[in-house]
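Coming up: chain A.
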Amino acid sequence: MRLNILSIVLTLAGLSAAAPGLSFEIERQKSFTSNSVEPEILRIISTADIELFAPLITGFQASNPKVTVNYHEVSSTELMRALQDEKAPYDIAVSSAMDLQTKLANDGLALAHSSVATTLLPGWGKWHDYVFAFTQEPATIVISTKDFGDLPLPKTRQDLISILRDHPDRFRGRVGTYDVRSSGLGYLFATQDARTSETFWRLAEVMGNLDIQLYCCSGAMIDDVSSGKIAVAYNVLGSYAMARRDTQDTIRIIAPQDFTTVMMRTVIIPTTSQQPAIASEFVDHLIQAAWDENSSTSDYPFPTINRNPAASDTSLRPIRMGPGLLVYLDKLKKRRFITEWENAILQP
Partner candidate 1 sequence: MRFLLVEDNIQLAKAICSHLLLDGHVVDHADRLSTTKDYLATTAYDMILLDIMLPDGDGREFLNRYRASAGKTPVIVLTARSEVSDRVGVLDLGADDYITKPFDFSELEARCRAVLRRHGGGATNIKSFGEVEFDGLSGTITHHGTTTNLRNKELRLLEIFFNVPGQICSKSKLVDRLFSYDEDVSENAIEVYVARLRKHLEGSNVQIITVRGLGYRLSLV
Partner candidate 2 sequence: MNGVLKGTGSIRWRLITQLLSGAAILTIILILIVRSFSQQLAAQSQDNILNASLTAILDASSIQQGELTVDIPYSAFSMLSNLSNDRVFYRIDQDGAFLTGYADLPKPKLRATTDTPAFMTSTYQDIEIRMVTATRLLALEGRPIELQASIAQSRNGQAKTLAEISNMVMLFGSGFFVISAVIALLAAQSTVRPLKRLAASVSRRGPHDLRPVTASVPEEMTPLVQSLNQFIQRLDTSLTRSEDFIAEAAHRVRTPLATVRAQAEITLRRVDKDENRAALKEMIRAIDDSSRAAGQLLDHAMVTFRTDHLERSKIDLGALVGETVDRLQAVAALKDIVFTYAAIDRTQIFGDAILIQNAVQNLLDNAIKYSPVESDISVELTVEAPWITLSICDQGLGFPKTGAKRLTERFARGDNVAGIVGSGLGLTIVDEVIQAHSGNLIISNNPNGVGACVSISFPSS
């Protein structure tokens, strides 16, 4: 497949542009064109890193050469704005914010889809016929090898709390995490942590005391840990960290043993889709790449899915899909949580 010169230019530019006629913000976009004279266009809106996600698209185009894929990378809140508020026409919506995807489905903004492929999913891998999971990505603690050279690696959150308390000077201004006010995934991870254990709030307070840095995304956190700007990043997407080969030596990825929250990246077909048939096929492709034991791993850039996570590692806590995820999206509840979080993290 030949890349269009213009699309390459756009990719390399990494311009964040506004979608034409609509006000939500697109961070990056890429067009995977096909050779066909009259290509069918599949529009994807996604929170996933383009480079990380690309093999799944090329793999799909291998068996569907007539399809041109337009990929728009956005933040999870912008994705909600695009689909919920502005009803932008997209065929595929991929997001790491499971709760937001569930809300879209609950609000009737997703098309139902079932096929032979969807039968591959276990009960907890989808929400009815609307939301389909295709990854298992843990929330990890990423530390800089240099800064922890002499220190024992924290195995649990409690360990991290102790280390931070013991060495405030080393870590002041050098810890980071998601700004839950702007990051959907960050909010999801934080609320799930808070649900699970009190340690979250204690850790938040300890980090707040140390003039914590707030980020929008895992990528930025990884960069800063790698470059040494911060020493510890909390709730980083383990999959991104592992995919960053360039940072292999500079960072260590730790899955906390008291509990590791595991997020499932999900895909929905918005009701605004103009190509529901191709969208369905793409969903099937994602499901097969992830859940079919016979599919090759070269097309699947994420960690291998474990069909029985609890059996292999009791510390893994997969986030369950269901209406429960809607609770923390409640206006009042969210307001309450954010107020508490701000009190802990910002310490005004």
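In the analysis below, a contact is a pair of C-beta atoms (placed from the backbone, for glycine too) under 8 Å apart; a residue touches a chain by one contact, two chains touch by 3 or more; residues count from 1.
Quick note on selection: all candidates are chains of the complex that A comes from, given by their letters.
Computed from a predicted structure; not experimentally measured.
Participant: Quick one: in this complex, who touches chain A among 1 or 2?
Facilitator: By the stated definition of touch, the match is candidate 2.
Participant: Using the touch rule from the top, collect the residues of chain A that touch candidate 2 in their complex.
Facilitator: Chain A residues touching candidate 2: 105-108, 112, 128-130, 195, 320, 322-328, 330-333, 336.
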